[in-house]
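Reviewing the structure listed below.
Excluded from the complex is one protein chain; the other protein chains are retained at their positions.
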Amino acid sequence: MAGVHAAVSTFSHVIEVAGVIAFAVSGFVEARQKKMDLVGVFTVAFITAFGGGTLRDILLDRRPLFWVEHPSYPVLIFGLALLAYPFGRHLRHVVAERAILYADALGLGLFSVTGAALAAGENMPMVVCVMMGVITGIFGGVLRDVICNEIPMVFRHGQLYATCSFLGCWVYLLADWAKLGPTVPIIAGTLVTFMLRVIALRFNLTLPK
Amino acid sequence: MAGVHAAVSTFSHVIEVAGVIAFAVSGFVEARQKKMDLVGVFTVAFITAFGGGTLRDILLDRRPLFWVEHPSYPVLIFGLALLAYPFGRHLRHVVAERAILYADALGLGLFSVTGAALAAGENMPMVVCVMMGVITGIFGGVLRDVICNEIPMVFRHGQLYATCSFLGCWVYLLADWAKLGPTVPIIAGTLVTFMLRVIALRFNLTLPK
Partner (left out) sequence: MAGVHAAVSTFSHVIEVAGVIAFAVSGFVEARQKKMDLVGVFTVAFITAFGGGTLRDILLDRRPLFWVEHPSYPVLIFGLALLAYPFGRHLRHVVAERAILYADALGLGLFSVTGAALAAGENMPMVVCVMMGVITGIFGGVLRDVICNEIPMVFRHGQLYATCSFLGCWVYLLADWAKLGPTVPIIAGTLVTFMLRVIALRFNLTLPK
């Protein structure tokens, strides 16, 4: 069992890093499209990656914040910003777009479910747990778009994104309520979010107009 | 006396629900004008209704947040979003515009005065109490406009809005300072804000240019 736990922990750490990088890359790309300099590119990437979790922690009054506890993450984003900066707006062509979309979908799943789990751990009502999950998953992107002076992409009519996070959080909560242990609900919720997002991308699923 | 208290409490609960719905409707309308989908419509309505109080609670470090303590409110907004969504941009024609303006004015009064009262209860300086009152009353609308990529309506030259909240908060604080009991100051401040707002709408009152 200890081996299983360690494997799950390593696996979720790998997803976490992949998700953070995917979120940061979407920040790099948008900041460069807006002709920002290195300061802007770093800040927007950082806010995209950690804005959702930071907002959740402020709403739940949890400290220290994730990136305060793990200062290697800001350093990672700073290093990536230095690397990505010279590519400018062409970054999108340099990195495999499909790889980013998949990493982003994994990050969306893990961040959402983690957010819901943290709220559930503080005995919040289920509705609030789901909201905290969705906020963790999507508000980095919302803040990115607000700072880049755009209407948040996740609120515009388009392929399902927040909805995948919403349903994945419910799957997590149901599996948690069914007492399926500490790891199964996390994996189930993350996978459901990920798979729904991949299906939405593949079949161009949207909410009804 | 107990009967009077209960009546005031019921009355302020009715105003609260009316105000929340009026604020949410202004969020629905703006989100639909920006062609947002159901996710955006719900989020913008929710932020319009609860953003001001949430910001106040974060600034004063009060938890749990209002909508965490009363999770029926997010559910109410979600239900309203589902109901309002099919009407799209025509929602403004469906709901009586005058009824919304009056409900909004009542909500502005109650939310502002409640914000000032919470700050006063924590022995904040009077200036800070007034600021917390005005923030509670107007920042939901400010955040709605920021997310919808507009300059906040309440900051543009137009019929008095924040000013009504500002004066109503002072009325509350003076009545509280004069030891008029727990309910009279709340009622007085709410009514003054409401009536000033109605007068501003009726006679097109603005701040000097």
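Order of writing sets the chain letters: A and B. Residues in each chain are counted from 1.
Going forward, a residue touches a chain if its C-beta (ideal position, glycine included) is under 8 Å from a C-beta of that chain, and two chains touch if they have at least 3 such contacts.
All values derive from a computational prediction rather than experimental measurement.
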item: Hidden partner chain, touching residue among B:A24, B:V154 or B:A175; value: B:V154
item: Missing-partner contacts on chain B, residue numbers; value: 58-61, 124-128, 131, 142, 146, 149-152, 154-158, 161-163, 206-207, 209
item: Interface with the unshown chain - residue positions in chain A; value: 31, 34-40, 43-44, 54, 58, 61, 63, 65, 67-68, 71, 74-75, 146-149
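In this section, only the chains that are shown with their structure count from here on.
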item: Whole-Å separation of chain centres (CA-atom averages), chain A against chain B; value: 31
